[in-house]
Structure formats: structure tokens, C-alpha cells
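Heads up, the thing below is written out as C-alpha cells.
Complex shown without one protein chain; remaining protein chains in place.
Take a look at chain A:
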Amino acid sequence: MTALVLLDHEEGRIRQAALSAVTAATKLGDVHVLVAGADAVAQEAAKIAGVSKVLHAVDARYAHELAEPLAALIVSLAGGYDHIVAAAGAVGKNVLPRAAALLDVQPIPDVISIVEADTFVRPIYAGNALATVKSSDSKKVLTVRSSAFDAAAAEGGSASVEVVAPVESPEVSKFESVHLSESERPELESARVVVSGGRGLQSEEKFHILDPLADTLGAAIGASRAAVDSGFVPNDYQVGQTGKIVAPDLYLAFGISGAIQHLAGMKDSRVIVAVNKDPEAPIFQVADYGIVGDLFEIVPQLTEELK
């Protein structure tokens, strides 16, 4: 059996989350990947361990990974594959259900475990329950949570690269512009350490107290929905049910009370540290280590201790 993985990329680099999708696909059989983008991205894809073939779509219509042309392309390639897989990020969630509809398949989103080639575990009700589902479709279309699968090694493979011809699709969408949050830090979903702030940070200005700590730890910065809604940080920082799902080795929560919807996004982290001035905050019920106190004193101390 062979699986086709849609490898999404950002600013000319393959997203870390896509490497986790490759790992998931290796559990299903031989792995081919589809890259819609520049030559450099296809060359990078060919080096991923466990990938035997790279399908490279070079046409300009695929440059921004728009769902309409990309879904049509996937459908045209789907014949030879038993599984079509992508990371459960913005690209995979946008493109794969559309392709599934065109293939008359019910997609299986957010897979966290592969039981059999047709049976998968996925969270429902914001992770309050785990459903094991078995698909009767002849092809399976799935997105996988990057937090549940280790990233495939970016080096070590030597796949062949095959250019695939563009296919016709309705010309109904046009890319206009992209606005990415500028950051030198690792991607939130795949970072080993995440430093996260909540309403307790008080303001956009004060939120920056987390920067030196994140720099010291090489961590990504996240936030609770309360912090995002208060305008301290942009939307894409949000960890939780409606934001990003993370499972780093170390998650440090500062001034986050621990609403259910936030816990849904981080409770699978290996080690959780919580700092909150309220000893009754629900975050302490999931934290391995807690400190009750003023984060504005604790964060600089911690940064200093770790340097």
C-alpha cells in the first residue's frame, strides 16, 4: 500500500508539522509526497527519511496552496493511493476535505493514532472524548495531529522527484496577500518548549516579559484565548480548542487560569509548569509543577536561573 502526503510549506520551507504527517504515513505503507511550490522545497522534500518519491507540482496556480487547484490536483493523482494524508494545519484542513468530497470519501480529521489501515483514533468534543472510527471508504483521506507523531528526519532520504502536470480546476479563487507574524522562534505546534501567557500578563507591552525566557529556552511563544481576545498578541499565538494544539516536552503557563478550552490545546504536553497568583486556578490540576506567585517577579528570576 502507498500513501500520498501533502507537504505544506511556508516561506520556502517545509513546515515541521508536515514531517509528522510523513511519520504517520510510514505506518500505512510506502510514502510518496506531493509538494506544490518552488524547486528548493521539492529538493528539501526528497531528503526526508522514509519518502520514496516526490511529486512536484510547479505551475504558478499551486504557488499559494489554494484549495481549489490543489484539491483538483490531488484528485487527479489519487488513483494510485490507498491513503491521502496531510498535517492537520491550516493547509491540510482547507484542502483535504475538498479533495475528499470530489473523491466521494468522508475524511477523517485530526488523527492521533493509527490502529489499522482503516481504523483511526481522533479526539471529539474538544478532546473530552476519543473516538475510534473505522472507514468503509475505498480510499482514506486523513489529517493528522502533529503533536501525536514525531517528525520524520529532515535528512537521510534520497527520493526521486517527478514533476506532475497541472490539471484544470475552476478558476474561482485568487491569492491576494499574506501577513505572517514575524518571529525567529520555532513553530508553535512543533516546538520542544512553549512559553505561554494569559490574561495575567495584563497588556501587550508587559507580554514581552516572556521574550527573554523564550529566547533562553529556544521556545515558541503561545497564549490563551483571553490574552488574544485582550489584544496582547495576534490570533495565531492562541493555544487551545479553537487555536493550536501543542504537545511539547515542556509547557510553561504564566498567568493562565486553565479554561477547559485552553487545556484542550496543551494537556498532552510531557511536562507542564504553571505560575499563577491564584492557588485555586484550574491550571494547577494539570500542572506537574506549580508556583503560586507574581509572574512579574518569577519570570525574570527564572530567566536568570536558566541562563
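One rule holds in what follows: contacts are C-beta pairs under 8 Å (C-beta built on N, C-alpha and C of every residue); 3 or more make two chains touch, one makes a residue touch a chain; residues count from 1.
Quick note on the criterion: contacts and distances are computed from a predicted model.
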Worksheet item: What protein name does the UniProt record of the undisplayed chain give, "Putative iron-regulated membrane protein", "Electron transfer flavoprotein subunit beta", "Molybdopterin-dependent oxidoreductase" or "ABC transporter permease"?
Response: "Electron transfer flavoprotein subunit beta"
Item to complete: Check the options A:26, A:52, A:76 or A:106 and report the residue that touches the missing chain.
Response: A:106
Practice prompt. Write the list of chain A residues that the hidden chain touches.
Written response: 10, 15, 17, 64, 66-68, 71, 89-91, 93-102, 104-110, 119, 122-137, 170-181, 187, 189, 193, 217, 234-236, 241-242, 244, 249-250, 260, 267, 270-273, 279, 284-292, 298, 301-302, 305-306
